[in-house]
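Every protein chain except one is present and positioned as in the full complex.
Think of it as A and B in the order they're written, each chain with its own count starting at 1.
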Amino acid sequence: MTTDEQKAIESEIYAFIGQEVYPPTPAADDINEAMIRQWAEIMGDNNPAYLDKDWAAKSIRGTTISPPAMMYVWGQEGFQVTKGRALNAMSNLVSVFDKHGYTGVLGTNVKQEYFKEVNPGDNVTIEMIIDNISERKTTGRGTGYFFETLSTFTDQRGEKVGTQRFKVLKFIPQEQPSAVATEDKLDVPTRIASPRGHDNKWWWEACDDGKVLIQRCKSCQTLRHPPRPMCGECQSMEWDSIESTLDGEILSHTEIHHPKIPGYQYPLVCAVIKLAEGTNFVANIIGCSPSEVHIGMKVKGVLEQVDEKTMLPQFYPA
Amino acid sequence: MIANVKDKAVIVGIGNTTFSKDSGVSELSLAVQAVKAAIDDAGLKPSDIDGMATFTMDNNDEIEVARALGVGELTFYGRSHYGGGAATSCLHQATMAIATGMAETVVVYRALNGRSGHRFSGGVAGDITTADAIHWGWYMPYGLLTPASWVAMFTQRWMHNTGVSKDALFEVAHSTRVYGANNPAAFFYGRNFDRAEYDAARMIADPLQLFDCCQESDGGSAVIVTTPERARDLKQPGVSVLGVAQCAADNQEQMTSFYREEFAGIPEMETAAKNVYAMSGLSVDDIDAAVIYDAFSPIVLWQLEAWGFCGYGESGDFVKDGALRTDGRLPTNTHGGQLSEAYIHGVNGIVEATRLVRGTSVNQPAKTVNHALVTSGVGIPTGGAILGKMD
Partner (left out) sequence: MKEYKTLTRAEVAVGDKLPNADIDITTGLVVCGALATRDFEPVHHSKAAAQAVGLPDVFMNILTSQGLMTRFATDWSGPDAVVKSVDLRLGAPNIPGMLMTVSGEVTALDKDSGLVDLAVTGENNIWGMHMQGTVQLTLPKES
């Protein structure tokens, strides 16, 4: 890029410094328990300061508070962003960058400071400006500029609740964006699959189709699992199979705590299950807390897609 | 010295499968067809077979061939290394086993998809779908991937059946760590260890916590074995192998024998124990000390039962009475075991058992050790030996 081109973009972008993205805008909803509850459940946050009114009444605060990390949430635009965002200084700035070839975008830093705690019933007003734009930088992602927005939050009494600084890199993507360069690393881990050979391929293919089969000797009708080529009772190599109802009872179980393997979902419980048909079978127990799993527990299996590549029987409390 | 094997082993049956360029079946299928043909030729039944000899290069595990054929219990399985040079070596193994009474009827086999499957011309490349790989495939997708998780599955059921509590697991873990704390060679040397630390340690696979699991170690161990005649001329007092046995029991898998009528047990070790006692002419009362394979704390308890120190489910009370301590009925894993010395796949245990008989353990019991037991890992085909003072 020549100096002239650099001058051209910089004269456009630096004009945005100080411009207002959002004028002071009160949130559509006051701070409320319903949204806090949803947030806390999903974050796994059991802090009683957020939702336990009895506890909070006796605490040093005397009342429940909004989780500080929700400060920006109250003023979010909502589902209409899926159809595009309204034009404002930030979207205009982004358009200028894009026009000059700085199409890459990467959020790099976010800092929230909290000056006071807010409570259910309060209303948060957000005001956002473009606070600063860096000089031209060469980064690992490519050449570009950092711009930083500054949001200021106030309550219904006009008292300052906090601020948020959000730094974004707009850059010219390199020839090979890292997402392509590291393609091998981009595979999302899935469960380790069984190898498939002559003696078990048919079983796993049925599993892919949503069925758990049990091999049966054609000569003496003895069921066997895992499958093998000959009947240990009568030595016949002729076999067919029956479909299991997946009704079963737990003979033993263990919860796998360590090591955790990529591609598996934890908590992870494995069990030996006696199927109603009489053969034993190893699978996962889900649908209840690991501490509820016990020997003698009745379970019912369902074929489920457990990840992008894997169909497996998963057993639930019956 | 000339081996006394003349007329002690005889070939009585032969069998072949069809030969082709593309069998269309698994190597395991070829193996069991060939073995069945040989059994038929001899006029025997599969349950008459109690030994097997094959190539280390063969992809068909003895236990998979045994299960497929309905052979039941195996008391001899020997592999011979080095490719095609193993052909007569397998017969040698079978003859030796029979001459010594390790097995009565041994089948030698080799089966391979050498053209349609893994070609020798292809070198050591490509995917090989062996019976063993398929075996692990019944567990991997569910995340049952580690030795601790397999042992945990047995432990959970065994504790349920017997009512043995974690107090007993702790006693195993604690007694070996006290020994290890006094052994300068041990990982746990000089370290305190108590119930609070045991209980607070992270869960690995319930009910197994960190201190129920052995070390992971770099290291090596070796023992030199020779003839009694030669041994008499050497510097150290001789320690004789008075009995030694191995066993793969009925319906055996590697670490995952979940398909037995009752799987919370180690029948393979019971058979090995019975045979070692018979060979040595000794009984459980003659055992003074032991090195019992301890990759995980509960497996020590099961082995105490399998070797007859107490009945099924009684090992908890046995150890809680202090049996494993230096002044107890059966000082055990006096080097600190694999739980607290090092995990050298049990060979460091043979070293320690030898020391116990010599009287040179760092935690040597006050009583005379005439006979020491040493065992192999469990959950897999296993075995053990009794060592004693050479006459």
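In the analysis below, contacts are C-beta pairs under 8 Å (C-beta built on N, C-alpha and C of every residue); 3 or more make two chains touch, one makes a residue touch a chain.
Fair warning: this is a prediction, and the values are worked out from it, not measured in the lab.
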| field | Chains in view touching the one left out | value | A
| field | Residue of A:Gln6, A:Thr25 or A:Asn47 in touch with the missing chain, whole complex considered | value | A:Asn47
| note | For chain A, residues touching the missing partner are 35, 38-39, 41-49, 52, 54-55, 58-61, 67-70, 72-73, 76-82, 107-114, 117, 177, 179-180, 185-190, 260, 262-263, 265-266, 307
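Here is the rule we go by: only the chains that are shown with their structure count from here on.
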| said: Just the number, please: Cα centre separation of chain A and chain B in whole Å. | reply: 45
| Any idea which chain A residues touch chain B in the complex? | 191-200, 204, 225-226, 228-235, 237, 251-259, 261, 264, 268, 270-272, 279-280, 282-284, 290, 295, 310, 312
| task | Give every residue of chain B touching chain A within the complex, in rising order. | result | 25-26, 28-29, 32-33, 36, 46, 64, 67-71, 127, 129-131, 133-146, 149, 152-154, 156-157, 160, 202-208, 256, 258-259, 263-264
